[in-house]
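Complex shown without one protein chain; remaining protein chains in place.
Note that the chains take the letters A and B in the order they are written out, and that residue 1 is the start of every chain.
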Amino acid sequence: MPLLQTREVTVRFGGVRALDSVSLSADAGVVTGLIGPNGAGKTTLFNVVTGLQAPTSGHVLIDGANVTGYPVHRRARLGIARTFQRLELFGSLTVRENIQTAAEIHQLGSRRRSDVGALTDSILDRVGLDRYAGAAAHTLPTGLARLTELGRALATEPRLLLLDEPGSGLNSAESEQFARLLASLAAEGTAILLVEHDMDLVMQACETIHVLDFGLLVTSGTPDEVRADARVQLAYLGQSDTVSTQAGS
Amino acid sequence: MGEFIGLSIAGLSLGAIYAIAASGLVVTYTTSGVFNFAHGAVGMLMAFLYWQLRVQDHWSAPAALVLTLLVAAPALGLVLERGLISRLNVNDTGTMLIVTVAVMVALMGIAYVIWPPSIGRLLPMFFGPNGHVSVDGELVSYEELISIGLAIATALGLRLFFHNTRTGVAMRGVVDDRQLMAMNGRSPQVLNALSWMIGAGFGALAGILTASTYSLDVINLTLLILNAFAAAMLGRLRNLPLTFVGAVVLGLADAYVTGYVRLTGWLVELVPVLPTLFLFIVLLALPAVRLRAGRAAVSKAIHVPSAGASLRNGVVLVVVAALIAPFMHGIALGNVNEGAALGIGALSIVLLSGYGGQLSFAQYAFFGFGAWLFRVLGHGGNPWALLVAAGAGALIGALMALPALRLRGLELALSTLAFGTLAWYMFLSQPQIIGGGDVTIPRLHLPGLSLQNDRVNLVFLAVVFALLSAGVLAIRRSRFGRILVATRDSDTACATLGLNLRLTKVALFALASAIATFGGAIYGSTQMIVTNTDFEYVSSLFIVLIVYVWGISTPGGALAGGMSLALAPLVEVHIPVRFQALTYFMTGLGALTILATPEGIVPLVSERLRRLNPLIGLRSRHTRDMSVGNEQLLARVEVSRATPADA
Partner (left out) sequence: MRTPALELMDVRAGYGGIEVLHGVDLVVPDGSLVALLGPNGAGKTTTLQVVDGRLLPSAGCVHIGGRHVNGTPAQRLARAGVCSIPEGRGVFPNLSVDENLLMVTQLHDDLAPSEVRERAFARFPNLANRRRLLAGSLSGGEQQMLAMARAIVTDPALLLIDEPSMGLAPVVVDAIYDVLKHLTAEGMTVLLVEQFANKAMSIADYAAVMINGRISVFCEPADLENVVGAYLGVSA
């Protein structure tokens, strides 16, 4: 059973359908990509999964159990963690404190007690932020800030990790390092749902890719399948006259 | 029947004044996004100006009205918007509220200086005392009818303005999207300024109507228009028709309750709090705010002293207190004691607002509650009563927070102000509590140590403050403290990490209220004689304002704030009577240092000192670690491909 399933999730803002009956899934131990042009509804889907946005209709299932009515923090305690496209760092805390506080918040909600300090150190090391541990988060450039958000999410030891454009602000070397990090997280059994516009990173890191276009799930498949899919070319390049009739049907 | 009609018209006319005042508030808030706490004060000042022109300088009523409503009030609105408000970040609700509170205080000061309260003033009714008609045997004054007529005209005029004029439509549109409005060729800044000018005009009109129907008095006018907040809140500060409904309901409720209900016992003071009660109920009925991404506050890190450093600072404070105490006497000694006690209570503000980012305007309710508890429980100055007071305060604080949990920012702050107002009228001012004139409270008695001597008490207060602020700092360094700061910076992120925000807020309010109530008990024990006026709800605005100015996130700010409040009267006695109210004005003006140093004066000074003093250079290594080195930053930026706009 997939860790995450969305069942016909629809979100409407006024007259605009941000998501139109989207059903997709993400499995444990797999990096799943979620791509599509701007405005396709990727971030809205993340908000629905994490509970920040109530769907107009449809359900969110974790381990097959319906969590649609759960408040944000209860979902987090089920093991969902995320990063934000527009950063939501704790600006007046240091990088280390950002991660440490996340671990502490996580511990409040569970009976398990582990060594927060050691966990924080290992995460700092893992995402490559040990050099910046003492920096106040509001002084960070975007790339480091995104890594801090990732570290913060990891501090809750998530089973499902939702990453919203983590690659922007990384250079190509960092980007490769980042892909390796994702792979190692997946190898530990984490389900990762990755929204990213850096296609190199997506193709490199993802096992499965879902393509959204104006709120609709266009297709799902392996990177090769998706790359070859005419509908994806369509979603990204706009319809040429020949395929527009197919899309309209 | 005649009585009913008479009451209805009286109620409608009061409702009409509320409606006009509230309209101004709504126009300003809707367009510029700023809730103007000084709205009432603007109306008050303009009512005094009108009195000056009309009575003192013998202008005709129309000329005086034109100058006040169409020239002076819009000019004041323009100056406030251009000079202050436009320099602030709209999303920083806390600072924005505090600045308008500062403006309120400054305007009150101006009024006191120009029109000293020692002289009684009456504003003539527009048609004299005989200007009335008889309806079914009841006399209805023209004044009342004028108010009702003006409110109707306001409603129609605003409706026409907002729907049928280009500028009105633009003012509605700018709310949706400021940049898009600029791209359509209208300057959002100009529209903002305009909304403040219009708002001030309506505030002035309401002020003059109030003054000619009721009384011309600085405090009453400033606060009476506060009641308009309640009406405006029914329309969530944006909807004018609902605002008018709210105003009429308030006016009629006031008239009918006054006319038909015999209020006895605890309910004697019900009429003046009707609007507050209404505000409280409306706020509680508001739908819960949704968490949203993309609104994280950008806040600067403030240096948090280590346990050792905070204890060292505490020892220094106690030594200073012990050194100066023997040389103090009389009133000065009393006031310094009072200031220290207030400082202890003000530590609750550091925790609540400084760390937790929640504004509460109910601190004095807890101070009063603490003082009363100590009177009731602290026989012979029993120190256990202090702990009981703290525990009871925690309970009440949690209870206050519970219904307010779904609210944030402005709404939360207003709900605490409403709570504080209700607590003052319905509880503290009751004769059974501390409403019956001077009330004596025992001085705290520690086993083996008498604090009856004010000098000893002062040293004791210094010890309590030192310990409590070390405690507050320890909380800041603790897990709970980090979580508090994290919720202040981004509550959305905290929730997605698994934090139950409501529980956290309840815990924060409980803890802060425990400190405030404890501080109130200490205050009572220090003062030994108090009245309900020592705990007036308006004072809560003042203390938050002053602590904000000194530094909302440092214990030093709390102490300086408490001292400022208690020592101001000492300064005043050296000022000629005529200018005593200048302290008001200076307070308001001084508060505007927030514009320059949002972190407050104390952190600024201590930061400077840390840099200057090579002896404590040890600690400055910390601060260097606080931010990424510039070179590193630049290096990262060069390789970064970050583009917020396209992301």
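The rule is short, and it goes like this: a residue touches a chain if its C-beta (ideal position, glycine included) is under 8 Å from a C-beta of that chain, and two chains touch if they have at least 3 such contacts.
All values derive from a computational prediction rather than experimental measurement.
When the whole complex is considered, the residue among B:S134, B:Q179 or B:T264 that touches the unshown chain is B:Q179. Only one residue in the set A:S168, A:T190 or A:T208 touches the chain that does not appear here, and it is A:S168.
In the full complex, chain A touches the omitted chain through residues 13-17, 37-41, 141-142, 168, 197, 199-200, 203, 214-215, 227, 232-233, 236-240, 244, 247-248. Mapped onto chain B, the footprint of the missing chain covers residues 166, 169-170, 172-173, 175-177, 179-188, 637, 640-647.
Assume only the chains that are shown with their structure count from here on.
Put simply, the C-alpha centre of chain A and that of chain B have 41 angstrom between them.
For chain A in complex with chain B, the residues that touch the partner chain are 47, 50, 52, 71-73, 76-77, 80-82, 84-94, 97-98, 100-102, 104-106, 108-109, 132, 134-136, 138-144, 152-153, 155-156, 165, 168-171, 197. In the complex of the two chains, the chain B residues touching chain A come out as 290-294, 296-302, 479, 482-483, 485-486, 488-490, 492-501, 625-628, 633, 636-637, 639-644, 647.
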